[in-house]
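A protein chain is absent from this complex, but the other protein chains hold their places.
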Amino acid sequence: MNIVFLTLSAIMVLGAVLAVTLRNLVHCLLALVVFFLGIAGHFFLLKADFLGAAQILIYIGAVAVLILFAIMLTRNISGTEGGRSSLGGAWWLGVGLASSLAGMMCVFVRRSELVTKLPYGATEEGVVKEIGKLLVTDWVVPLEIMAVLLTAALIGAVVIALEEEKKR
Amino acid sequence: MDAIYQLIHDYCPTMPDWLALALAILLPIAIVMGVFLTVFALLTWVERKALGRIQNRRGPNRVGPVGLFQPIADGLKLLTKEDIVPNAADKVVHFLAPVLVVVPAFMVLAVVPVAKGFIAVDLNIGVLFALAVSTASVLALFMAGWASHNKFSLLGAMRGVAQVVSYEVPMVLAAVVVLMASGSLSSVSIVEAQRGLTGWFVCKPWGLVGFVIFQLCAMAEVARTPFDLPEAESEIVAGYHTEYSGFKFALFQMGEYVAAITMGGITVTMFLGGYLGPGCDLPKFGWLISACWFFAKLGIIVVINIWARGTWPRVRVDQLLGFAWKLLLPLSLVNIVAMAVWHFAPNKLVGWVESAVLLAVAIVALVKINAGQTFEKRSYRFTS
Partner (left out) sequence: MSVPLGYYLMLGGVLFCIGLCGALTRKNAIAVLMSIEIMFNAAILNFVVFWYYLHNGALTGQMFALFAIAVAAAESAVGLALVISVYRHYRSVDVDEMKALKG
């Protein structure tokens, strides 16, 4: 087993657990950023450099900042929940469901023949160029759809967030 | 790294392998950190001297010859100061923020080719890595402002976040033309693509526009003076680092200056031909000459920064964001089209003229559109 893999995974799982359990939303966000960084680290380990950089650029540079603004706009700035429980009524049901699903997944993975599979051979260095070429040849339709989707999401988000302002 | 490893092997073949490897890894890091920290210390002195001259005073002149040891004195003073943490502060986040401000700034240095064949790691996604990592400084900034539990800190942090996020977009789009021209994301191959007499990307119409956009965005990204709203002294004390003192404050200053230097390094690499220059290919002292070229170009960027700081007033928030979204963003999009026109032109001259005309028309049109608008009177929602 690889020590880098283990450390990175441990940090990541810790970040994820803290992100869903901490009470202060800003602390949750910071734990989430640790988790995002861990994912990016795994991408670098898996020789998907471009995805790793994209992950940092999009998730830490954009999504985390978005969540940050949402927290700032909806809460008192300290980010705490003001003494009330942060969990819903039937929290034990959710925890039970999730942990049993996790257990099941681990068991199934253990039983699968893929479990000891090793990497399919080294990936060459010039993957970035290849991705660029594929984006404008084979994947050009998904790319265009993605462009439309992002534009729609952008306009939609602005409209949804603006709507109530006018009525008041 | 491999080159240094080879060098160590050649000169002391008796050295154990792991030690040679460790040295080969640590040596470039030590050199890069050492050189850039020296540059940082010098830069604070240069900046204060130059600003002094612009404002018709002498600047620091007490410590050492012409005040040259002023940075050392400043550093000692800040080190010996008491470290005050506000009672209401979020202790852990408050402690982490200044550390995290410095880390991205130094991480970007890893992909800046300082001299011919001297780069810490030649990633094949170099430029993207630099842009991605420099964005991550937003969070450190926010952490500092939020953890202090101070109105001014939070205001400064939110301003900083809004500013960095807005300027990130035209910055990346301005970088796209360079990637289109060089066909690579690796910083070394970008530099190598700029060989030749007028090979530097800044000598081309799209390159010039890209360079100006990139430089402005870089200045906004590291909050240099015309864009230093997050730490505007006259409005919000010192912005996000109001509640920091002693060494943590020094770390903030260091992060800011090192980020300015590294952004300058990226600008030089992408638009000004990096380490290229007459004599950079000489077999013996090529690396030294190319390093001199790199630092000379970096010096030009630094002078531009200081000059802008000394002569421009601070902009308003609405002006700042309007400038990014209404002028720089459309211009950088037109710039990409201009690059495509250049690329598909039948010959060099036609391409030059066509893209130059396109960009000139776009700039005139955008300035005209933006000039007519007046800012509406400010209304306050929460005061009666």
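Order of writing sets the labels: A and B. Residues in every chain begin at 1.
To be clear about the criterion, a residue touches a chain if its C-beta (ideal position, glycine included) is under 8 Å from a C-beta of that chain, and two chains touch if they have at least 3 such contacts.
Predicted, not measured: the structure shown is a model, and the values here were computed from it.
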If I'm reading the header right, one chain is hidden. Which shown chains does it touch across the whole complex? A
Residues of subunit A in contact with the chain that isn't shown? 1-2, 4-5, 9, 12-13, 16-17, 19-21, 25, 28-29, 32, 35-36, 39, 42-43, 45-48, 50-51, 54-55, 58-59, 62-63, 66-67, 69-71, 73-75, 81, 85-89, 91, 93-95, 97-99, 101-102, 105-106, 109-110, 112, 114-120, 123, 127, 130-131, 134-135, 139, 142, 146, 149-150, 153-154, 156-158, 160-161, 163-165
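The definition used in the following text is that only the chains that are shown with their structure count from here on.
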Indicate the whole-number Å distance between the mean C-alpha point of subunit A and the mean C-alpha point of subunit B. 28
Of all residues in subunit A, those that touch subunit B in their complex: 26-27, 30, 33, 49-50, 53-54, 56-57, 60-62, 64-65, 68-69, 72, 77-79, 125-126, 128-129
Under the definition above, what is the set of subunit B residues touching subunit A in their complex? 93, 123-125, 128-129, 131-133, 135-136, 138-139, 142-143, 146, 149, 154, 158, 161, 165, 168, 183-185
